[in-house]
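Here's the structure we're looking at; comments come further down.
In this view, the complex is presented without one of its protein chains, the others remaining in place.
== chain A ==
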Amino acid sequence: MRNRATTPLKTPKIRQSWSKYNLYNLSRLRDVYRPNATFFQQKWKAKAAARAYHGEQVSEKQWQRMFSPRLRSVVPMAPSNLARDDGSAMSAGRGSGLTKAPQPEEMEDFEVYEEDAGADKPREKFRGSRASYTGERTTPYVQMTFAPLERRLDTAIFRAMFASSARQARQFVVHGAVKVNGKPMRFPGYLLNPGDMFQVEPERVMYATGAPKDKVERRQTRVARKKAAEEAKKAEEAAEEAAEEAEEAAEATKAESAPLEAPRKTLRALMSKAKAIMNSSKDVLPAKRKQDLRGFQRAVRRVLSRSGNSSVLTANLEEQFSELTTLLKVKRAEKKPQKAEKTEVEAKAEGSATEKSESEAATTKAGENGPITTQLSEAFRQAIQNPEKEVDTSELSDEEFEVLRRALVQMRDNPVDSTKPYATPWRPRDYMSAFATIPRYLEVNHNICAAVYLRHPVARPGFGEVPTPFGEMVNNPAFVWYLRRR
């Protein structure tokens, strides 16, 4: 299927895509009131703009058959209101409720239940008892015009943020990377039923949402691939020849691993590398960062290969970490009843704050001059100045342990791997955050790239659940346009 979802600058069209062109077009989008246009022209413009975004890959005939004039909506009910009143207050007086201001306590109760529905809007004046049920907000029905398209599998994948555009989502489905309820589904037009679970291969999602490789990285990939091919060839030749060479190679590797470094020295190197990794901010060039990471990886490998147990290298993180510490003869520092304690406690508090998210620690520039790193660098400086002092170098404080652990975690979860089709270590693609939203009718587990379509999208007082860039000025005429044949 030819991709017609272009994002021209001259005649801007909003698409289901995370591209920066689309973002720019979105920022320029204005609701234009055209008083001189005929009703037909208004409807035409509106439906053209709306259809360029909603189900652009679906043919017009197909969409016309999907269109339904019945728009789903819900009203959130407050049990306290239902308990207090059997509904006769609504029908009292002349049939539309008694016109009196509600009790202040009622309003408070109402807000408790409705807090998510209208927290960000200044509450308008209550006019009658009906207001306590609807909160004086109208239900934007026409925002649900394109709700039937949200049932499509490809659209749902895009909404769950598994693909960077609806077209890419469609490609994932057609190429067989998507399962529905555990079974492969190759139809992008499959209409999800409430309760259906769909999952995309995590590798594809990482590729779709991750930053692309740059020139240097692509070159590195080519080089690595060539090298791998050559090695494979050599291995074949070696297998053909004899075991002699194999013996030689074994000797060579022995010779390589022979020079054992002093544990203290190794530790110092490791820590400095870990620090560099955790410190990296936006200013640091990614290439430099990658070198750091690789260096750290190599260092950890080297240390771990010294252990008698050969399975440690592939074992889980906790084992690796404990092995690492025992190999380096590291003991956890006990708190000393000195001035240092105060600073340590402070640093710990800061540390736990930064622990929340690793990348938070990685991105904040404060990390460069933060208390942890200053302490660390101080420790390193001391270690370098008086190396005979055993305590300073072989004992690690909690923060240092934490840094080492975090670096290890990051190395495991987000490794540098040139075989991947995206830039490694993985980072979100640019301008992704401007489009990042998960609609309420989906429940998504991003770890496994699976989501459940809970129910059909609905309109509720004040909000429509269909993510659409257009307001009622566009959706209303578009709805009317599609009503005409029915």
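By our rule, a contact is a pair of C-beta atoms (placed from the backbone, for glycine too) under 8 Å apart; a residue touches a chain by one contact, two chains touch by 3 or more; residues count from 1.
The working rule: contacts and distances are computed from a predicted model.
J.: One chain is missing here; what is its name in UniProt, given the choices "ER membrane protein complex subunit 1", "Bacterial surface antigen (D15) domain-containing protein", "Metaxin glutathione S-transferase domain-containing protein" or "Ribosomal protein S35, mitochondrial"?
T.: "Ribosomal protein S35, mitochondrial"
J.: For a quick check of understanding: of A:A147, A:V458 or A:A478, which residue touches the chain that isn't displayed?
T.: Of the candidates A:A147, A:V458 or A:A478, A:V458 is in touch with the missing chain.
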